[in-house]
Each structure stands twice: as structure tokens, then as C-alpha cells.
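Every protein chain of the complex appears in place save one, which is left out.
And then chain A:
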Amino acid sequence: MAKHSFSLSPLSSFLLPRGDTLFYLIALFSILSLLLHHLSPVSAEHRHFEGFDADDIDDFVDPDEPISAAQNLPPPLPTTTLSVSDPVESHHGPPPPPSDSATQVTSQPSDPKPASMSFEEWDEDEFEGIPQSPPSDSALITESATETYTSSESDPGLKPELELESERPRSISDYTVEIVCVSFLIMFVINYFTGKKENENVALAWASKFATIDSIFDKNFSLLGVGETDDSPLLLKEGQNVFKFYASGRRFCQGLLATMELKSRHDLISRLYNMVVPCKDEITFEVYMNDDAMDHVVVAVAKKKLAKTMQKEITDLQRFASVVSPPSGRKWIADELAVVAESKEVAGDMISETVLDQLLNCHSGVLYASGDLYLAAMEVSNSDCWWSNATPVLKVFGDKAYEKFGKGFISMHLSDQHQGSHKKMLVFKFAIPDAKNMADMTRLVALVPYYIDLIGRYKLSSHARTKTEGARMKVAQEIYKELQNARQEALQRKKAEQRKKIEETEAKLSAEALRKKEAKERARQMKKAMPKMKMTRAG
């Protein structure tokens, strides 16, 4: 059956060192135990078959109620009815003596041997729980077995009763588990297709809003989509809820990879889970900057709580940056947000007026103080930034810009010290609105090319530069030291292992030599002792 094909595959996978060998081990183990489980009742049955099949019949009749089954059984012999009439008694203890005498009566009275044999073989424990099995049957093993079986089947009065008993539990309430599980599975399948469609719709809505002709990405990148040609698909689907969008061919950066992680709408279980723990559709932009286009910048902006965890968990922030307190006397980001940056200068330059106007705007009531002071930062973007003459919508923001448009903002992380393959990277994380309200995140998406240009042109002041360089040197040295330490440790470990090996082999080889040596030593000792003896003797 299925077992055979099953037990073969784990065997073959044992030869291959795989990660899921564990599962196969579990599988093999459980199959073995299953087999044992299957075999044990069979062997047990054989034992029962020797004389007392009333037990088997019993099972067929009703496994739940042996007592009632005992009552239902036909009276085998008039002499044994005594034991049947008392079902409680018949379960435990030795058979009543009258049945013994009955054996002798029913079986051949001229030959007492079989009767005595049956008496000797009688074991109380073996037949415990058997409702009715008079030893008298043992004399006529096969005959009585077939008789009782056929009689129980042919008995017209019994049959309907049995059927009634077997049909009684087949009400709907007994199939609750099956009904629930099957309906859940059906719902799961339906939800899989509808959810898949929903996710695709969201992703396509995003792509059609931001990546089609004359859209924001089309104006900024020469290559859109994951393929090599122009008409290649824009989105790459990874799993049912992950979509990727790639763009390349822009100044200052090598490429941009946007990863949309949508809700698991296709998965009913996660959907139910998300009802309890809500989550959002997220999009992560990763901009791979050119190596020469990014100065020493480590800045992250996120909601206060998230900023703190980012500062603790992300290594480059941990190493270089700290939470920057809002500077006095200038417009700063909304209260809910926090900036983690290497220095105040960098933070101030990165959180420029434009950005503040654009989206991370202050709450109402904040005075527009001393805009001139931070004009330097503005200059960067003003000269030939692509939206300096873009639609006015981008720049016209009310005071409550963040409240309005920042709700989709999750985090932003600009760093030249990223962990991983590419060091200089800008990472933006936004929440995706509904498929219908995709325009809500236009301003957020506009942040991406803006920051590419801002970072690409940004140059630290010489004063800040020396500082950051010092910090980077320090960290680099630390890393180098760590690496060297690790290497040395590894070397030492290797050496120790080698030494151990050599010692072991020596010990093995010299076991014989040692014995010889010991023998020699003993002999020498003896020799040493001998002259002493002589000396004493002499003396």
C-alpha cells in the first residue's frame, strides 16, 4: 500500500544530507510504530483464536458495551446459562464450577483426558474481561465457534437490534468534526483563489499607478521591470503575497528593488489570525547607490517606538547613530517620528525643508521659523530636482501633512554601512493603501527619487567628515580585530585538534611499546631491589 512507497523515500533521503532528514526520521519512526500497532492486534488475535472466539464476535457486535453484547449472545448451552445470567460475575473471576461439570457431561465422558486438559490450561488472567466463554466450548472448538457465529448472524430477532445499535451513532452531531473540517477546507480553497486575485489586484494597481508610462518611476528610471527588454513584465511574483518590482538606469544609483509584502489574503488561517493581529500591506524600496555617490550618511527616520528598536537591532545604526533630539528653532518632523542619525548635521541636512513640506510635516501650530538657516540643504534639491517644476500638488501641503499623508510611512533608513552585499543603500518602508486609493502614497513614493538625488549630491562638511571618518576607522578596526581574533581562535582550535589527534595515534601505536616499557621498568625495579636484598643479606 502507501506504506511501501513511503518507507522507500526516507531511506533514499537518508543518504543525502538534507535539512528535512529530521522529518523523514520522524516519518520512519512513526511508520514503524504504526506497523507495530497494526501487528500487535493481529498476533493477539491469533492467541484468542485458540479457543475463545466469543471475544471476536463480541467485537463485531459492539465494542463499546461488552456487557450488553454478552446479553445479546445466544445462550450456547443450557448448562452454561448459569454463568450468562449473571453478567457481572461472568466478567471476573474463575468460571463457575457447574460449567466444569458440564464439560465433562457434554464432552465424551468415556475419555476424561481432554476435559482435564482444558481445566489445566485454564488461566484466570487470560480470560479476564471475556463476558461469556464457558470452558465447555473447548471440547468442541471449531464446531461451537462456527455455530455461535452463524447463530448470532442468523438470529432474526437479534439482527435489527444490532443494526439499530450500529446506526444509532450516525447522527449529524457525530460528524461535526468532518463537517467542520471539510467546510473549512472548501472555504480555504475558495479563499485561496479570491485572496490571490485580491493581492494581484493590489500589486497591479500599484504598478499601474507608479510604473507605467509617464508615471513617477518611468520618468526616473530608464529600465523598468524584471526582464531585460522593455516589454518585460513589471512585477515579479514570489509566492502568493510577495511581488517585486525592479528599476534601473538612473544617476547616482545602480538600481531600485521594491518588494511588496502584502497580507496573506490567500491564506485563510493567516487571514483569521490577522483579524486578531492586524497587519498592513507593506512595500520596501531598496535603492542600491553607486559607491561614489554616497557620502558618510547614517540616518533613519521612523515612529518613535520603531526608531528605538531599529537603533538597537540594526547594526549600522547601533554602531554609528543615536537618537537625535529635535533641534530648537527650526521646523522639525512630526512628534510621532524620531530620527536616528550619526550627527545632528546629517540629520538636519537630510530632513530638509522640502521633505518636511512634503510629508514629514510638523503638526499645526508650529511656526515656520528661520527657513533661511537651512537653505543650504534646500539648495541641493532646488537646483535641478526633478520636481522643482513638477505639479504643484507635490509641494502644496497643509500643516497636517504627516497626519494626512504620513500614515503610510513606516520607516526610512539611509546608510552607507549596510550589512550585506551592498553597503550603500537607501531603504524605505511604506504601507500600501487600498487598490482604489493608490494615489494616497504618491508623495511617499516621490520621496524615493528625491532622496536618491539628495544623497547623490550631498557632501559632508569637512568638520563632520573627519568625525565620521574617525568613527568608521574605529569600527573598521574593531571589525578587523574581531575577525583576527576569530581567525586566531579558529587556528588555535585547529592546532589543538591536531595535537589531540597526534596524541591519540601515538597512544594507540605505543600501547605495545608502553607495555614493553613497563615490563622493562618492572624488571629494572626488580633488579634494583635485588642487589639491595643481597646487600642486606650480605650485611
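Note that in this section a contact is a pair of C-beta atoms (placed from the backbone, for glycine too) under 8 Å apart; a residue touches a chain by one contact, two chains touch by 3 or more; residues count from 1.
Just so we're on the same page, contacts and distances are computed from a predicted model.
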Handout entry: Absent chain [UniProt protein name; select from "Protein Asterix", "Mitochondrial inner membrane protease subunit 2", "26S proteasome complex subunit SEM1" or "Sm-like protein LSM2"]
Key = "Protein Asterix"
Problem - Listed residues A:248, A:284 or A:442, member touching the removed chain - result: A:248
Fill in the blank from the handout: The one of A:223, A:306, A:323 or A:475 in touch with the missing chain is A:223
Exercise for the section: In the full complex, which bits of chain A touch the chain not displayed? Write them out. Expected result: 1-3, 6, 19-20, 23-24, 26-27, 30, 33-34, 37-38, 41-42, 45, 59, 63, 177-178, 181, 184-185, 188-189, 192, 219-223, 225-228, 236, 238-240, 242, 246, 248-251, 254-255, 257, 264, 266-270, 384, 386, 389-390, 421, 449, 452-453
